[in-house]
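Only one protein chain is missing; all other protein chains are in place.
Labels run A and B following the written order; every chain starts at residue 1.
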Amino acid sequence: MFGFSRAQSIAFLVMIALIVICPYVLYPVFLMRILCMALFACAFNLMIGYVGLLSFGHAAFFGMGSYIAAWTMKHWHIDAVVAIALGGLTGAALGLVLGYLAIRRSGIYFAMITLALAQMVYFFCLEAPFTGGEDGIQQVPRGNLFGIFDLSNDMTMYWVVAIIFILGFLMVHRIIHSPFGQVLKGIRENEPRAISLGYRTDDYKLIAFVLSCLIAGVAGGTKALVFGIATLTDVHYATSGEVVLMTLLGGLGTVFGPIMGATVLVSMENYLAQFGAWVTVTQGVIFMVCVLAFRRGIIGEIGGYLRLAL
Amino acid sequence: MFMIFGIPGPLLFGQLLLGLINGAFYAMLSLGLAVIFGMLNIINFAHGALFMMGAFVSWMLLNYAGIGYFPSLILAPLIVGIFGLLLEKTIISRLYKLDHLYGLLLTFGLALVIEGLFRNAYGSSGMPYRIPAVLQGATNLGFMFMPNYRGWVVLAALVVCLSTWAIIEKTSLGATLRAATENAPMVQAFGVDVPRLITLTYAGGVALAAFAGVLAAPIYSVNPNMGTNFINTVFAVVVIGGMGSIMGSIVTGFALGVIEGLTKVFYPQASATVVFLVMVIVLLTRPRGLFGKAA
Partner (left out) sequence: MTISRRTLLSAAAASSAFPLVRARAQGTPTIKIGVLNDQSGPYTNTGGVTSVICTKQAVEEFGSKGFNVEVISADHQNKPDLAVSIVRQWFDRDGVDMLLDVPTSSVALAVQGVVKEKNKVYLNSGAASAALTGEQCSPNFIHWTYDTYMLAKSTGGAMVKAGGKNWYFLTADYAFGKQLQSDTSALVNAAGGKVMGSSAYPFPGTTDFSSFLVQAQASGAQVLGLCNAGGDTVNSIKQANEFGLNQSMKIAAMLMFITDVHALGLDVAKGLNLTESFYWDLNDRTRAWTNRVKPKTPNNWPNMIHAGCYSATLHYLKTVADMGAAEAKKDGVATVNRMKAMPVEDDCFGKTKIREDGRNLVPAYLFEVKKPSESKGPWDYYKQVAMTPGDEAFRPLADGHCYFIKS
């Protein structure tokens, strides 16, 4: 199913089981944050893991998705799913514009350009009236799903977030294992070869970028509804850095790595929070350790040990 | 009050001057980035953090050791430079065989660690650093009050930038450096210790950032975030200028500061975004940057 290998199918079932059991044991709002960030990391992984482009500005799409979902929810009182979908579409539209500019370069230049473009989006959000500047969009109602389910209940909201996450996760997986995904991998391995075979590689890269931004926007929109607030934190470059770290820690280009990375990092933030800026220091240390000694990430190392692709 | 294009003269010149001061910082920081990139092929994301460290070291020298501003201008870059030297030797040098992206990620992590440590120790509210007595006060330029210290910053930045340029372009050490950038194995074959050259280059670039940090200390209160506020804009400056030439990064730095200042006169809301807009235009017309060489 969806191109999972046997090992991946087992891992997928374990993940589903955990998603079902955890809210009865742990604080659901905390779990919802993990799921949102995990979906965001999966979106990011699509670019770095399968196209080989490191976007250092993914917060722009996540944050814009979050703003649009929050704004439409608050002012138009629409269905929660419609608001989240609008968030995703905004992410995709922005991705199309910024991606068109950024894919002209690759490697570190791509990283720097995406960072700079995201910074521009950040300043735009700071000045634009609809975002509320530093105040953010506050007291966003969670609203209803299909007019039936009242999402102000944490558990109802949790199941919605869980379903969105699983759908997003499967979509990323489907993209990777489609013929389109095979071309992307071909481009990553040897771009001149792909060009000589007649592929318009820039178009492929751009489409992958837009898809990634779409999912990032959905993740941002979902997060905005869960917490009832959309702020500059979501578009800040620190958020971009965080998603890079999650994916790197879990394992670049692995299927389950981003989810593992998001779980570890969000939990760490939660439990280290009382120690002030030590969270930042720990994040930095993890970054350095990953780069120096641990480049395959947690899932990559486990997979390597078991000789499986996870 | 006289007017230029319907804008009060004092306002126009005032903002231009302030833009020039910001430009001085852009120039010094992007110059350091360019020097490091040329030799190590690494985008030094920790540059902002090291700039901040320069400011903090001078603050510490003053408050813990009673060492004033002018000795700090030499000492702080030296201390931070030695710190950079150790970083290169122990950590960064392990990455040269890997994809350049790893260098970016490593230095990003490094920046988080340095900033986090300073935020833990000093909070984020900022520590005041007094302007040295000689440079206190302001000169009435007729159209505005120019604080003497800010004038000094532009002057000092110009001198440092131009001497760096001269060292790289006009001395034999610079010639070796440029040769090693082009073809390291060949230079090594001539008996030059290239790894040591690389280490020294990194330390030099870092010292440049720290020098800028000392200059910035009395203007922006010394706080752990002062580096990140700058560095993202400086990245855009680097993309605009292209990584090719030393002079390119100096000119681009100053020019963008001035453009930012002008924006503050005509459309203040866009002043933070204008640098990025310029970057977009440059990317559309000259993807390699204004002074960039073809790959």
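Operating definition for what follows: a contact is a pair of C-beta atoms (placed from the backbone, for glycine too) under 8 Å apart; a residue touches a chain by one contact, two chains touch by 3 or more.
Source: prediction; values computed, not measured.
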Inquiry  = For the chain left out of this view, which of B:Ile91, B:Ile219, B:Ile259 or B:Leu277 touches it?
reply    = B:Ile219
Residue in contact with the excluded chain [from A:Leu54, A:Leu151, A:Ile215 or A:Ile229] = A:Ile229
Ask   = Contacts of chain A with the missing chain: which residues?
value = 27, 29-30, 33, 126, 133-136, 138-139, 152, 227-234, 236-239, 241-242, 266, 269-274, 276-277, 279-280, 283
Note = Absent-chain interface residues of chain B come out as 1, 8, 10-11, 14-15, 18, 112, 115-116, 119, 123-126, 128, 131, 138, 140, 144-145, 147, 149-150, 219-221, 223, 225-226, 228-229, 261, 264, 268, 271-272
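We adopt the following convention: only the chains that are shown with their structure count from here on.
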Inquiry  = Report the inter-centroid distance (CA atoms only) between chain A and chain B in whole Å.
reply    = 32
Query = Considering the complex alone, what residue numbers of chain B touch chain A?
reply = 43, 91, 94-95, 99-106, 108-117, 119-120, 232-233, 235-236, 238-239, 269-270, 272-273, 276-277, 279-280, 283-284, 287
Key: chain B-facing residues of chain A, complex   = 54, 56, 101, 104-105, 107-109, 111-113, 115-117, 119-120, 123-124, 126-127, 237, 241, 244, 248, 276-288, 290-292, 295
